[in-house]
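The other protein chains are all here in position, but one chain of the complex has been omitted.
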Amino acid sequence: MAESIRVGLLGAGRIGKLHGGNLAGRLPGARLVAVADVRLEAAQELAAALGIEQAYEDPRRVLEDPSIDAVVVCTSTDTHAPLIEAAAQAGKQIFCEKPIDLDLARIDHALGVVAESGVTLQVGFNRRFDPSFARARELVAGGTLGEPHLLRITSRDPAPPPIEYVKVSGGLFVDMAIHDLDMARFLIGQPVEEVYATGAVLVDPAIGEAGDIDTALTTLRFAGGALGAIDNSRRAVYGYDQRIEVFCSEGAVVVGNEVAHQATVLAAEGTRGAPLEYFFLERYMESYLREMEAFIRALQEGTAPPAGGADGRAAVVLAYAAKRSLDEHRPVAPHEVDPGGAA
Amino acid sequence: MAESIRVGLLGAGRIGKLHGGNLAGRLPGARLVAVADVRLEAAQELAAALGIEQAYEDPRRVLEDPSIDAVVVCTSTDTHAPLIEAAAQAGKQIFCEKPIDLDLARIDHALGVVAESGVTLQVGFNRRFDPSFARARELVAGGTLGEPHLLRITSRDPAPPPIEYVKVSGGLFVDMAIHDLDMARFLIGQPVEEVYATGAVLVDPAIGEAGDIDTALTTLRFAGGALGAIDNSRRAVYGYDQRIEVFCSEGAVVVGNEVAHQATVLAAEGTRGAPLEYFFLERYMESYLREMEAFIRALQEGTAPPAGGADGRAAVVLAYAAKRSLDEHRPVAPHEVDPGGAA
Amino acid sequence: MAESIRVGLLGAGRIGKLHGGNLAGRLPGARLVAVADVRLEAAQELAAALGIEQAYEDPRRVLEDPSIDAVVVCTSTDTHAPLIEAAAQAGKQIFCEKPIDLDLARIDHALGVVAESGVTLQVGFNRRFDPSFARARELVAGGTLGEPHLLRITSRDPAPPPIEYVKVSGGLFVDMAIHDLDMARFLIGQPVEEVYATGAVLVDPAIGEAGDIDTALTTLRFAGGALGAIDNSRRAVYGYDQRIEVFCSEGAVVVGNEVAHQATVLAAEGTRGAPLEYFFLERYMESYLREMEAFIRALQEGTAPPAGGADGRAAVVLAYAAKRSLDEHRPVAPHEVDPGGAA
Partner (left out) sequence: MAESIRVGLLGAGRIGKLHGGNLAGRLPGARLVAVADVRLEAAQELAAALGIEQAYEDPRRVLEDPSIDAVVVCTSTDTHAPLIEAAAQAGKQIFCEKPIDLDLARIDHALGVVAESGVTLQVGFNRRFDPSFARARELVAGGTLGEPHLLRITSRDPAPPPIEYVKVSGGLFVDMAIHDLDMARFLIGQPVEEVYATGAVLVDPAIGEAGDIDTALTTLRFAGGALGAIDNSRRAVYGYDQRIEVFCSEGAVVVGNEVAHQATVLAAEGTRGAPLEYFFLERYMESYLREMEAFIRALQEGTAPPAGGADGRAAVVLAYAAKRSLDEHRPVAPHEVDPGGAA
């Protein structure tokens, strides 16, 4: 077995704890050695639970430790770009939660620093590692289903975020549909040539007053001719609804929801199935482990990470195209919002 | 029990045979007494199989028979409007297969004659009577699911029709999506305010050469704010794919495909479920019986038929709006193609 | 097309109406020409609804009509054996609802008369014609699943019959499990060598007071070594529960329940599937049509019927073996209750 990759964790919040637990107990190729968090107590608590000795307030303590090979960035979004840049300059391999940033120029700057430094950057598009979605991608990419014709993505949250969050979120497309736009790119494997978005405020008028929508239907046209539809809602009362379907010339692959258990009740009032997994931490639990495995493996084997900076950037471009389509009530090509790029 | 409704059947083709069998053996309130078909032999064969004495070549023989209360029109589309008019003028109650016609002016003329004569006209939107779709409609209309937010319809045929048929069909929206557009109206129960359609030729280039598309994704915006997406393909290699979903503020109703049987095979190479029902005659078998039951009941009780002339007209208008959206590459409001009407 | 088989229907009750409707409108090879019922009014009503001219009180009127080729016996059980004998002596082909009789000696006598007369006798084991069960049988018999190892049958009624019926029914094994015992023979295609039955009174103490049980678990050992378990209950509050499973060396086939529709509701309180089909008329609707098609086809082609007198007899033998096993609290071989026969 190769020497373990020594990892420092930046951010000990909800997602940091999840990655930390995986690194400590379930990934033999990695060894978690340090945790930093702006709340020192949070770093210390997580370190204690995982049997780790180093706990810091300042992430620079981790970046300056020459024994550490890689960092996992789980801090707040606004710190992603500067931490990516600092880590790259310190020669650390980087796993960063999505999004890199909400601003294309800042993304480009950070990706430039990464490119110069030569380190690996993997962006946390964890859904790509979900066993079901990965299987769907594999089937489509492998060609056994023929050419893709139609894509359907249903992505609905169990409840909207607090209205204060909505106000600074960048809007439904950048904040929520961005995952689905990445999934669309991942599944079809072709550039998106046109986006048409419709939206409505049906869940909570306060969301509309904050200048956002809570319900959306986004149509995509891919370079190869395939058509796609993404539907989003900020509130599905029955739980986190995450389904995809790729219809191809020789067959289709359909991914239904994960459920909390397999127990079905047959009663006089009807058949009652298990509820859906509650939210992303439950639904995508396995994907978080698998994406970290993939990151560690990429480092060990010196291969490109399965979701890199360009993917992180492309999804942001598509989200801005959807936003403009909604605003201008017409189909929009991605290059209209990103004259120099390619989605 | 009320006196049986005496019915004459016009058209002894595939769909005529189906309605004839239902009228002869499964609808106690109706009695099939005559069959007419331009191929006299077809009329005679069906009459013999069903134990009916009267078989004619000329539909007028049926219309002139004063003992006959109602006619069921299953002839070719171009004869629908004239037969509706003739039947109405003869005072017969009318069940007519869809579409009434492909031309709005001819539809309007036929509906005018029906209105004047005072007879009942039911249009054969059989899918509305499918037990699953009817249950979905009932749930949405009953309000237990709250307000509709999102609608999804998947409607894919097992194989495209002959190219000669495609050429005269009026195009995918009028010929195929029209059923789904009616279903959208039926399920949501609100006028459609805007249609945006995208399409592609991915199944067969000959369809493109004939000026049509074979794959489409149509977005609808309803008066109450709900958004809908219909996806169509002329060829699903795995069979006739007919699913709908209505997502509402308090829950969702999802209708999956009917399958040919309930036998699932577990084998080393995986789990293999039953194939889908082959095509519309198999998939919608039950709905044909139920729509005829509803027609007979409407006649017996003197109530309005559950799918009338206005419904037949509205679906045609939406199909033309979709076609224009595709042609002009922009969202289109139904009144743009039907200045005087309302979809 | 061959000349239609002319059929007389004996019995215009629930099951008679069902077969009558199928014969009148859905089976082109047959023509229903007469109906008899001890309640003349019932015969007349059904004849009127189906457009049939002959309606009688006395079944002999049908048996004496030389233009009639075949009879369908849907009268009460105690009249089955004498009507089979009379019909056979009149040279009519016979379809008879199950059971032939509850008494082995009377069964043997009736089968003897049929054999002498040379007419065809099909027994109404309709479940064999259910598309799902037939598919399971086809898979097992075709050998693609290898050798059968384990069989599971779940068969539960929605509600127990009236206690007066229970008292004269012959008991749960003869009255209810007999269908499942036939299904076991049909699916595995091997003689049963041993039966072990356990039972309990859990649904209604009155059933116990009537000397019967309402819950049973019956184990079968087949000649080839396969083992089977049948579970029965007189009351499943959630509806008619009819499932089978054959586990074989190279795979398994599992048949789940039919449901009333495909609409699933997702709501805050969980996922709610469609209820099961209510009872046998709904659940096995399709099988009744198919068994009658098979009967007509056997007559037209002069082949053996797919479920004959020997099958009817064998299921009764197994039911008596189960009863003795329960009474004597030990495994019982069928030949113990039928020294001269073979199940």
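For clarity, chains are labelled A, B and C in written order, and residue numbers in each chain start from 1.
In this section, contacts are C-beta pairs under 8 Å (C-beta built on N, C-alpha and C of every residue); 3 or more make two chains touch, one makes a residue touch a chain.
Everything quoted here is computed from the prediction, not taken from an experiment.
Within the full complex, the residue among A:115, A:168, A:265 or A:304 touching the omitted chain is A:265. Although one chain is not drawn, the whole complex shows that of A:136, A:151, A:307 or A:326 it is A:136 that touches it.
Within the set B:14, B:39 or B:272, the residue that contacts the chain not displayed is B:272. Within the complete assembly, residues 1, 4, 20-26, 28, 31-32, 48-52, 131-133, 135-136, 139, 145, 250-258, 260-268, 274 of subunit A touch the chain that is not shown.
The chain not displayed touches subunit B at residues 236-239, 241, 259, 264, 266-268, 270-276. In the full complex, subunit C touches the hidden chain at residues 147, 149-150, 152, 154, 156, 196, 198-203, 215-217, 219, 221, 225-229, 231, 233, 235-238, 241, 247, 249-252, 329-331.
Here is the rule we go by: only the chains that are shown with their structure count from here on.
Measuring from the averaged C-alpha position of subunit A to that of subunit C gives a distance of 57 Å. Each chain gets one centre point, the mean of its Cα atoms, and the points for subunit B and subunit C are 38 Å apart. Centre-to-centre separation of subunit A and subunit B, using mean CA positions: 43 Å.
Shown for subunit C are the residues in touch with two or more other chains, namely 264, 266-268, 274.
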